[in-house]
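Left out: one protein chain. Kept in place: all the others.
Our next item is chain A:
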């Protein structure tokens, strides 16, 4: 069974994506709608804080809730990690995904100044992938053991680790 296509919602999301891309052309590189009605915004890494504050404060786009902050590792690209923010709007009941890229050693601005919830998520991304966040209060390991070396979720880290248990 295939989910029935909701054309109206798709058009609305397309229109909204174009609206945002028109307002912030400095940072938004691409905006797309996936087949099951999800909006994605692809952003240059310098522009995370402006875009996130815009999405949080603007009247037409009140995405006050940061639902998720993750990273995707694609080792064959030049900028290896893609950082994904999932935002939820309570007023309009819609979700949006914001994606940025970074390579291993470039720091990214912390989203903690925009959304307080980003604290532990960024600690997790730092611990699991090694993406450093500038201006993060208290960036330290979470989820890995105390003397752990290496960053587990990367694709070149073996499944059973380097140390015998």
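Keep in mind that, in the parts below, a residue touches a chain if its C-beta (ideal position, glycine included) is under 8 Å from a C-beta of that chain, and two chains touch if they have at least 3 such contacts; residues count from 1.
We take it that contacts and distances are computed from a predicted model.
S.K.: One chain isn't displayed here; going by UniProt, is it "Calaxin isoform X2", "General transcription and DNA repair factor IIH helicase subunit XPD", "NADH dehydrogenase [ubiquinone] 1 alpha subcomplex subunit 5" or "Guanine nucleotide-binding protein subunit gamma"?
M.R.: "NADH dehydrogenase [ubiquinone] 1 alpha subcomplex subunit 5"
S.K.: Which residue among A:9, A:57 or A:145 touches the omitted chain?
M.R.: Of the candidates A:9, A:57 or A:145, A:57 is in touch with the missing chain.
S.K.: In the full complex, which of A:78, A:93 or A:160 touches the chain missing from this view?
M.R.: A:78
S.K.: Across the whole complex, list the residues on chain A that are touched by the chain not included here.
M.R.: 19, 22-27, 29-30, 42, 44, 46-47, 50-51, 53-54, 56-60, 62, 74, 76-79, 91, 99, 101
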